[in-house]
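What follows is a short report on a single structure.
The other protein chains are all here in position, but one chain of the complex has been omitted.
Right, chain A next:
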Amino acid sequence: MKALAASLLVVSVISMTSHAAEYRPITGGTLRTALPLDGDTVEVAAYQLRALPVSQQEFKRFVLAHPQWRRDHVTPLFAGQGYLSSWKTPQDFAPNLAAAPVTQVSWYAAAAFCESEGAALPTWVQWEFAAAADETRQDARKDPLWRAKILGWYETLSLDVLPAMALHPANVFGVYDLHQSIWEWVDDFNGLFVNVDSRAQGEQKVLETCGAAALSLGDKENYAVLMRIALLTALKGQDTVNTLGFRCAKPASKK
């Protein structure tokens, strides 16, 4: 299905807009990932990440330029029934705020958007690398207060209308809202995740097919990351969630 989406994207017209999104350079480096595929750490190459998730306003512009992604035109293969269902009309995001993150978007629509600005969805480890940071540290994950703040967001009920973005300070990379705002799609969401029964351990991970490796639980304390992974594991590409949006990533700019 991903191949099908990709071929569709190739033929879609890539429009250059005057509203260039801000991308921040991320240094990359060694990441102690929650998903050790080959050992406990992975090397993450330098890349650029959108400072903010894609907004309602930005997604509306995309939908106007690419009408095949309007909710009344999109093929059900690429977007389920909830796709942009909070929008007043297929072209009007009210009652959502223009500056709020767009949500209720499928993986396919998110990927198409990123493609339209010459980018792609970040991979899980790219997202995880940037999301490990707080305002002053590249890796704040061992800090119980940092974890408690993130868990606090999970504990609150979801809102009907999301607030505008960047309510919290940017992290050390200048990236906003990786936590305490929305869930975010990643490019490889269905390729690398935990066994859907999170309690499975040992043998089961090698028995799973399609790279659905069980979480090592090497980082059992990091519930914040565990819950991200559980949500992404629950999804199919056409699914949408009221609090699931996305941002895009690009290769590091050449000097």
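The rule we apply is simple: a residue touches a chain if its C-beta (ideal position, glycine included) is under 8 Å from a C-beta of that chain, and two chains touch if they have at least 3 such contacts; residues count from 1.
Just so it is clear, contacts and distances are computed from a predicted model.
Remark: of the listed names "Alpha-ketoacid dehydrogenase subunit beta", "Putative arabinose-binding protein", "NADPH-dependent glutamate synthase" or "Copper-containing nitrite reductase", the one matching the undisplayed chain in UniProt is "Copper-containing nitrite reductase".
Note on the undisplayed chain: of the listed residues A:68, A:89 or A:158, the one touching it is A:158. Looking at chain A, the residues touching the absent chain are 80, 82, 144, 147-148, 151-152, 154-158, 160, 194-200, 215, 223, 226-227, 229-231, 233-235, 239-244.
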